[in-house]
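Structure first, commentary second.
Shown here: the complex without one of its protein chains, the others still in place.
Labels run A, B and C following the written order; every chain starts at residue 1.
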Amino acid sequence: MQLGMIGLGRMGANISRRILRAGHECVAYDVSPDSVAALVAEGATGVDDLEALVAALPAPRAIWLMIPAGLTGGVVDGLAPLLEPGDILIDGGNSNYRDDVRRAARLAEKGIHYVDVGTSGGVFGLERGYCLMVGGPAKAVERLDPLLRTIAPGAGEIPRTPGRDGAFAPEELGYLHCGASGAGHFVKMVHNGIEYGIMAAFAEGLNILENADAGIREAEHSAEVAPLEEPEFYRFDIDTAKVSELWRRGSVISSWLLDLTAAALHANPALDGLAGRVSDSGEGRWTVKAAVDIGVPVPVLAASLFERFASRDEDRFANQVLSAMRQQFGGHQELPAGDVLEAGGRRAE
Amino acid sequence: MQLGMIGLGRMGANISRRILRAGHECVAYDVSPDSVAALVAEGATGVDDLEALVAALPAPRAIWLMIPAGLTGGVVDGLAPLLEPGDILIDGGNSNYRDDVRRAARLAEKGIHYVDVGTSGGVFGLERGYCLMVGGPAKAVERLDPLLRTIAPGAGEIPRTPGRDGAFAPEELGYLHCGASGAGHFVKMVHNGIEYGIMAAFAEGLNILENADAGIREAEHSAEVAPLEEPEFYRFDIDTAKVSELWRRGSVISSWLLDLTAAALHANPALDGLAGRVSDSGEGRWTVKAAVDIGVPVPVLAASLFERFASRDEDRFANQVLSAMRQQFGGHQELPAGDVLEAGGRRAE
Amino acid sequence: MQLGMIGLGRMGANISRRILRAGHECVAYDVSPDSVAALVAEGATGVDDLEALVAALPAPRAIWLMIPAGLTGGVVDGLAPLLEPGDILIDGGNSNYRDDVRRAARLAEKGIHYVDVGTSGGVFGLERGYCLMVGGPAKAVERLDPLLRTIAPGAGEIPRTPGRDGAFAPEELGYLHCGASGAGHFVKMVHNGIEYGIMAAFAEGLNILENADAGIREAEHSAEVAPLEEPEFYRFDIDTAKVSELWRRGSVISSWLLDLTAAALHANPALDGLAGRVSDSGEGRWTVKAAVDIGVPVPVLAASLFERFASRDEDRFANQVLSAMRQQFGGHQELPAGDVLEAGGRRAE
Partner (left out) sequence: MQLGMIGLGRMGANISRRILRAGHECVAYDVSPDSVAALVAEGATGVDDLEALVAALPAPRAIWLMIPAGLTGGVVDGLAPLLEPGDILIDGGNSNYRDDVRRAARLAEKGIHYVDVGTSGGVFGLERGYCLMVGGPAKAVERLDPLLRTIAPGAGEIPRTPGRDGAFAPEELGYLHCGASGAGHFVKMVHNGIEYGIMAAFAEGLNILENADAGIREAEHSAEVAPLEEPEFYRFDIDTAKVSELWRRGSVISSWLLDLTAAALHANPALDGLAGRVSDSGEGRWTVKAAVDIGVPVPVLAASLFERFASRDEDRFANQVLSAMRQQFGGHQELPAGDVLEAGGRRAE
């Protein structure tokens, strides 16, 4: 089968490689001629622009966009006039599923099928394969089946879920038609929202372990905060790198994210050089907003997002307001920052 | 009626003043002779030590401790041998209610009544009166009624709750026997837990208003975070000092904490000089722990406590762990802090 | 001054009454002729349709919409062709500020000024006045000043904020021009978001008090949950109606919402007949979504929203998933709902 690939960044290139290795054909385009050349060396057909890409593919075409979400709209607009009814346009990037819903409706008027594919796998995808969450018209998704199956991880060595037998279902091979246009990115969005929650659960728990020596360090504590009440219970000096390695085996929380955590802490046990200002991508935000829209409570997912905001000092004004309120309790005098107790060490609340 | 007062910090002194102004007698002691002298000048009888205090009061005595919670245990132990059956020992400080439960049981063996009084009012208490949450044996609390009534704010000009009529109940005068020993500080503890939640609600809301100009400031945003998706909806330049003043009148959220907020923001609209490192006292922590003990969900109260912790960078290791995990997604390369995107601006998750 | 009022529900009618009582003129319209007649009896000019309303007001007009947010768009569309450049259209309802931004831009093309007014006050507004948060072009808002001043509560008996003196600023009278079109409803939205947080803080705290007798009730607890570890600390029988009345006087958390709580609990101490399925309006949701958009952490405001969702069983599937996972720990056997412990009373995690 033939696939046109637009965007040869790491993920686009690696997906193309999986396609080529499986014996499919790939017509590849990127703004960087070097990226195109690299893939041509591995068997792809290289082209110089979108027109050439469309021309190199016989109808009905399948063209996969693997470009930054911010650029997708423009490229779709540029491609649409070049396409014919029956062609399939695939967005494998990190688009907001709402854009899929809108684009699919617009393209459907021209008979073009729009398929959105949420793609998970990161830097390990070339070897492990990519987990593919697919949305779009059933017939178009069916036509893509040989490609999706190639890009996906396959059944691998993962133990089969009890009760499943016979031929592997697509979801057991690592790809799934999740529903109508947008469903692929919707499922991927929720996937990332869950990822934020899991990451936060590990981070919070490890933070407790890291501070389990509070009863030893207590003397360092300033008068600013409530003193540790039972220091005898917090005199543990725990090696978080070893603990995270330990939990990889036999424990209920073993997971790929734990694997990554163990690797990171082994390489850099004190996490030197990391400021702890944590970025967030759109998916975590969209997940919370979607949950709010449909009235589903997501306290954990939202808390994990807000922790990231706070890690970047986005809570600054709120905290200043709290300090200011507390100054008011203290009788309107201006106290130096960091010393908001009354002289006698007693709060007036 | 006579009251012995131990501890003449601001609250102890002001409670004594309310007692004296109402025509009661007050025997006063403090480690600082100057504090004693100041109150003697206003009509109190001053004493030099605990023995003299006990000697100056005829049995059955009523003695009020208004000292830092950390010292209360020692003073109670020192006083107990000097007291007689029928005497009442009152702890008006910020003790953990668990200490009350333990102390009351121990003193009851000697026939001494232990009464715990959670006291709210801050620097305004001398004029406004103090809201008193009282725990202990009913008979002892009844005997203290004349004093409690004097210290409390009274009915004041606050509109009466619909359905209440006739003589004012104690709770309408600002004091209440809440239950057995410990109940006073338990109710005060929950009061402070609620206070944390309310303060956080205002702080978070004002933080949204302060950042409602994000669509104007957008250019400043780095590539580190998700870009603002619809900047046209965040182009407001809102004066939080004026808004908090506004809400004091006619709005559903008018409250004393809003009054304080409006005062703080009027005095210092940009909250200059405040680092936003927010202290917490024991009560907020005890509230969450009590809720956990009895299985009551308190997501809001807990979140308000955790925000304070995070304001003091207690989330640091957790955030470093998150950054470290995200580096792992990026292919094991060490990226400089604050730049955890891949070169192409695309995350690999 | 003249005002056209469209929508004579309780708030529209009461705002009209405050206008009329102050000597202004009011031309009133409602779909219900009875509502119009009632207001005519109090001095308004009644009209039968929008055309008549516009005709009865000399240009430049000021027309206030006080109708359900869902209808506002249609009425604005119907009114726009009837209006002239320089006319002011005021939306006093609960619109999403995003609709204001869009509508203001559209009407500005025709020279019509659009002013959005967030209105707080509830059933007490007729006497107390309404807190008004106003967005729109400065000149239009200035022209409305006499009306806004009349509708607002005025300075009242609320103590003046320290540092403020001289003539009262508008915000001290209960109305404020908050910024460009949409700013009024934006501030009102955040106001309601804060309100959710405060309500939740009270509700959670009172729930702790209500369950402070867990150590007495312990025997009733099933084997389903962790047993109470230190029952001796939870043997309080606390009267939440009295406590909430108590806190109204002298305490840090005194507030109008506490007044309402005290009234509700006095009228119905056991809250009989209340199912505790808590509704939410749009503002709480929009607040969280706005915070997510601009990257402001709002764990307390979000938690208060999610509690409402959960109160309506919107957490049902999530909880079933948790139960299902826990069954898997137990060895794949299907246990009856409510009994997810192993036979030996020991969990296998």
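Criterion: a contact is a pair of C-beta atoms (placed from the backbone, for glycine too) under 8 Å apart; a residue touches a chain by one contact, two chains touch by 3 or more.
In this text, all values refer to a predicted model and were calculated from it rather than measured experimentally.
Peer 1: Considering the complete complex, identify which of B:His24, B:Arg102, B:Arg217 or B:Lys289 is in touch with the unshown chain.
Peer 2: Of all options in B:His24, B:Arg102, B:Arg217 or B:Lys289, contact with the hidden chain holds for B:Lys289.
Peer 1: Out of C:Val76, C:Leu265 or C:Ala291, which touches the unshown chain?
Peer 2: C:Leu265
Peer 1: Considering the whole complex, which of A:Gly46, A:Gly93, A:Gly193 or A:Gly282 touches the chain not shown?
Peer 2: Final answer for the missing-chain contact: A:Gly193.
Peer 1: To test your reading of the contact rule: which positions on subunit C touch the chain that is missing from view?
Peer 2: 9-11, 68, 70, 93-94, 96, 120-123, 192, 195, 199-200, 202-204, 206-207, 210-211, 224-227, 229, 257, 260-261, 263-265, 267-268, 271, 273-283, 285, 299, 303, 307-308, 310-312, 314-332, 334, 336-338, 340-342, 344-349
Peer 1: Which parts of subunit A face the unshown chain closely enough to count as touching?
Peer 2: 97-98, 101, 120-122, 125, 128-131, 133, 135, 152-159, 161-164, 169, 171-176, 178-180, 182-183, 186-187, 190-198, 200-202, 204-205, 207-209, 211-212, 214, 225-226, 228-230, 232-239, 242-243, 245-259, 262-263, 266-267, 287, 290-291, 293-301, 303-304, 306-307
Peer 1: Touching the absent chain: which residues on subunit B qualify?
Peer 2: The list for subunit B reads 162, 252, 280, 285, 288-289, 292-293, 295-299, 302-303, 305-307, 309-310, 312, 314-315, 318, 329, 332, 349.
We take it that only the chains that are shown with their structure count from here on.
Peer 1: Can you name the chain whose C-alpha mean lies closest to the mean of all the C-alpha atoms?
Peer 2: The most central chain here turns out to be C.
Peer 1: Out of every possible chain pairing, name the one holding the most C-beta contact pairs.
Peer 2: B-C
Peer 1: From the C-alpha centre of subunit B to that of subunit C, how far is it in Å?
Peer 2: Whole-Å distance between the two chain centres: 27.
Peer 1: Need the CA-centroid distance for the pair subunit A / subunit B, whole Å please.
Peer 2: Each chain's C-alpha centroid was found; their separation is 41 Å.
Peer 1: Can you give the whole-Å distance between the Cα centres of subunit A and subunit C?
Peer 2: Subunit A and subunit C have C-alpha centres separated by 35 Å.
Peer 1: Specify, in ascending order, the residues of subunit C that touch 2 or more different other chains.
Peer 2: 162, 252, 293, 295-299, 303, 306-307
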